[in-house]
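Here the complex is missing one protein chain, while the rest keep their positions.
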Amino acid sequence: MSAKTQTGKWALSPDRCFDANPVQRKLAHRIYATVQDLPIVSPHGHVSPALLSDPNARFGSPADLFIIPDHYVYRLLYSRGINLADLGVPTRKGPVEGADHRKIWQVFAENFYLFRGTPTGLWLADELTSVFGVDEKLNGANAQAIYDHLERQLAQPEFSPRALFKRFNIEVLCTTDAASDTLAEHKSLRAEGITNVRPTFRPDAVINLEAENWSKNIEKLAEVSGYEIDSYATFIRALQERRAFFKMMGATSTDQAALDPYTERLPEDKAEKIFIRALRGKLKEDDAARFMAHMIIEMARMSTEDGLVMQLHAGSFRNHNAGLFAEYGTDKGADIPVQVEWTHNLYNLLNEFGNDPRLTLILFGLDESTYSRELAPLAGHYPAVLLGPPWWFHDSVNGMVRYLDQVTETASLYNTSGFNDDTRAFVSIPARHDVWRRVTSNWLAGLVNKGLIDLADALEMAQDTSYRLAKRAYRLE
Amino acid sequence: MSAKTQTGKWALSPDRCFDANPVQRKLAHRIYATVQDLPIVSPHGHVSPALLSDPNARFGSPADLFIIPDHYVYRLLYSRGINLADLGVPTRKGPVEGADHRKIWQVFAENFYLFRGTPTGLWLADELTSVFGVDEKLNGANAQAIYDHLERQLAQPEFSPRALFKRFNIEVLCTTDAASDTLAEHKSLRAEGITNVRPTFRPDAVINLEAENWSKNIEKLAEVSGYEIDSYATFIRALQERRAFFKMMGATSTDQAALDPYTERLPEDKAEKIFIRALRGKLKEDDAARFMAHMIIEMARMSTEDGLVMQLHAGSFRNHNAGLFAEYGTDKGADIPVQVEWTHNLYNLLNEFGNDPRLTLILFGLDESTYSRELAPLAGHYPAVLLGPPWWFHDSVNGMVRYLDQVTETASLYNTSGFNDDTRAFVSIPARHDVWRRVTSNWLAGLVNKGLIDLADALEMAQDTSYRLAKRAYRLE
Partner (left out) sequence: MSAKTQTGKWALSPDRCFDANPVQRKLAHRIYATVQDLPIVSPHGHVSPALLSDPNARFGSPADLFIIPDHYVYRLLYSRGINLADLGVPTRKGPVEGADHRKIWQVFAENFYLFRGTPTGLWLADELTSVFGVDEKLNGANAQAIYDHLERQLAQPEFSPRALFKRFNIEVLCTTDAASDTLAEHKSLRAEGITNVRPTFRPDAVINLEAENWSKNIEKLAEVSGYEIDSYATFIRALQERRAFFKMMGATSTDQAALDPYTERLPEDKAEKIFIRALRGKLKEDDAARFMAHMIIEMARMSTEDGLVMQLHAGSFRNHNAGLFAEYGTDKGADIPVQVEWTHNLYNLLNEFGNDPRLTLILFGLDESTYSRELAPLAGHYPAVLLGPPWWFHDSVNGMVRYLDQVTETASLYNTSGFNDDTRAFVSIPARHDVWRRVTSNWLAGLVNKGLIDLADALEMAQDTSYRLAKRAYRLE
């Protein structure tokens, strides 16, 4: 994942992500130099707030840090026939008892070649070398020595989450939190005066009537909101109350996922009837889909009222591997994208709120064929719509290039929301933002070299996409 | 939108659209030099013939020329929250009374940064610098001075439409005209002996039974054709008569649009029944869609008889923003593409006429995922099928590269129809053709440099795609 330096040590190439053409590379460096050290704005991700609310939190072993919780990493090992059990991945019953973390690390190291040319490989190389000072490329032979090294580092106070938060120069980090979350960690962060770790309101577990444990989720929502939820109306009130609470705790946005971004406003009484059937456990066939379609619009409506920015992620078929899901639960690398249609599906929402200056709706998709066909034209017309950065599998060097090439000519860079890392791997945050800053710098250098923009424009666009657009989109200014 | 020259003046880079690699750039220049000054063949577009039939026609103010009629321009301003009213865009009731064109220009100038890296930005820069000699990049500070300059220029006879037509070296320009149009402007052009402005037969308003004002459109068609249209048979006869009239007025092609290119031949009596229901205002649910599916085949049939080239544009969901449509009408930047299927949908048409040497059917789409999957294989097999150039949003530097890379390996360049500008902005015509000539020259240079073709081939292909293929495809030779 790197060019060896002259000393033979493992190190990332200072030219990484830049074209080999010397004219282009030089200009990419010039642009990159102006954004490389900007503070990190991380408006959407899945880092646990507990890592930061507890001053004594630590990352655990190297396997705890790099492998066990990260489905980006272990899915590739799994795809080559390595069992999740051998990688210490917890089942639904809980963590693997007595897992041998050195053995897990050994398997990982022996299969590190699988990550050649992948974004995960690039991030891991950056983390190991830049954050932890590893100077040999990981392999089966040096696995244990590198494990020793990492273990020593992780024991140092400079490698605590809070210390790294500072070292990483993170200006603001937003977590993702269930609607029924008490936000205890966020409360204690704020009690300490730490206001740059913010929650995000995620209602999926209660608005998707087919979510696992939906009834329990509703009970929990009732409990934390103080509303008895026995009707659609009280459900809506409870959601509004929670949004207000999240906002008080620093949230500036919401987030929700849909397989399919279909939207349709239901008449009040229809919504009520479906909700009551859900409470009684007697859903009819289309109930959940239609309720979701309605609730996406309702979330937009609430956003126009309370000013929370709305994020919508569509197109992931979750838990495709049923056997694995039964044993291990969600987020095990078995979420597979599907085709998505936006133009027809968002019609109802956009006709109700797309022209409303109070709404910011940020769209994320995994179906890249919609970039130029649907997403860019929608963002290039509706005042409310912005496009989120390349998501998940497409948060990669090529994925970014495809996004930039397919989106910006039609939507304009100024209808995008900059970058977000969307990570659950805290230590990968700087690596991910760095790839974005490098790829966009190189892309802007290309536009300058092709005579399509001038350098002054490029330098502003670099600042915008690395820093300002995310702050503006997420109302973090 | 340019590299500044050494004197600090705003000017387009002479290297624009070419790769930065010096070997590649040099060869691209060499190829481009052979096509740069070829006459412009513009076989499809939306310029008003009135601009050219009236020798005294003028463009109006700078806002009239660049902003008010061009949805490519104002949609981006709208997407950032600027009202169409503040841009002088006419509503259905008519032009904005007393619109302050200097104020409109000021808003445009202050937001000119939105166009960075967009094709519209590139064309505007070319028009302002090359056509009008503006030498400072437009911004809020210099907006009024540039307005003054443009106003002075536009008052000169050298900036009349006819003078620019000559200056632009346009060999032939085809307009787009409703089936019921009297072609009064085309008649007077021909009366003057001007035969290189030609009409194109566009029957959408009468073959789409759900078109706004369909009954009135039919009445108008009856009037101009001299047929009483009281049956499907007389409707067909009227269309045929109009096609003959258009042909007499110089037309060599027809054009029609469909959300979905589904084709199906209806039995005569079925077509008759649907048409009668339409006349009576009593359409059944699928009537309009099935009639359209049938009429696409009928248009192909007529083309085999009268030799008019058939164009089919598919995949735009028109007037997606219903509120805006109600107030402002069509073509307001709110047309959003959708997924399109060609293979199944064109089956019936192609099985009837795809092997017919008399038919030329030029296909245009907005769903780029169909380039390599459906369109190139269809064009690479059926004698009747050609592919039109990248359409609308994809008439851009990257859009052209994607098209060339995804289409030509399978279809061969020789199953494409060269370039057309499809513009309603007359002054943008040279800029648009220039981008095509530059991008294709650079692309051909790439093929030579990669050893995939030799220079002799490249030079011929450049002539072909810049000039000859359009003439051949549209039977303008």
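All chains are identified by letter, namely A and B, in their written order; residue positions are counted from 1 within each chain.
In this text, a residue touches a chain if its C-beta (ideal position, glycine included) is under 8 Å from a C-beta of that chain, and two chains touch if they have at least 3 such contacts.
Predicted, not measured: the structure shown is a model, and the values here were computed from it.
For the chain left off this view, which of A:E298, A:E368, A:D421 or A:D454 is in contact with it?
Spelled out, the listed residue whose C-beta touches the missing chain is A:E368.
For the chain left off this view, which of A:G380, A:G399, A:G418 or A:G446 is in contact with it?
Among A:G380, A:G399, A:G418 or A:G446, only A:G399 touches the chain that is not shown.
When the complex is taken as a whole, what residues of subunit B touch the one chain not shown?
21, 23-24, 339, 341, 343-344, 347, 350-351, 354-355, 357, 369, 372-374, 376-383, 385, 405-406, 408-415, 446-455, 457, 460-461
Name every residue on subunit A in touch with the hidden partner chain.
1-4, 12-22, 75-76, 78-81, 113-119, 122, 137, 317, 320-324, 333-339, 366-369, 393-394, 396-399, 402
Criterion: only the chains that are shown with their structure count from here on.
At what distance in angstrom does the C-alpha mean of subunit B lie from that of subunit A?
Computed from C-alpha means, the inter-chain centre distance equals 40 Å.
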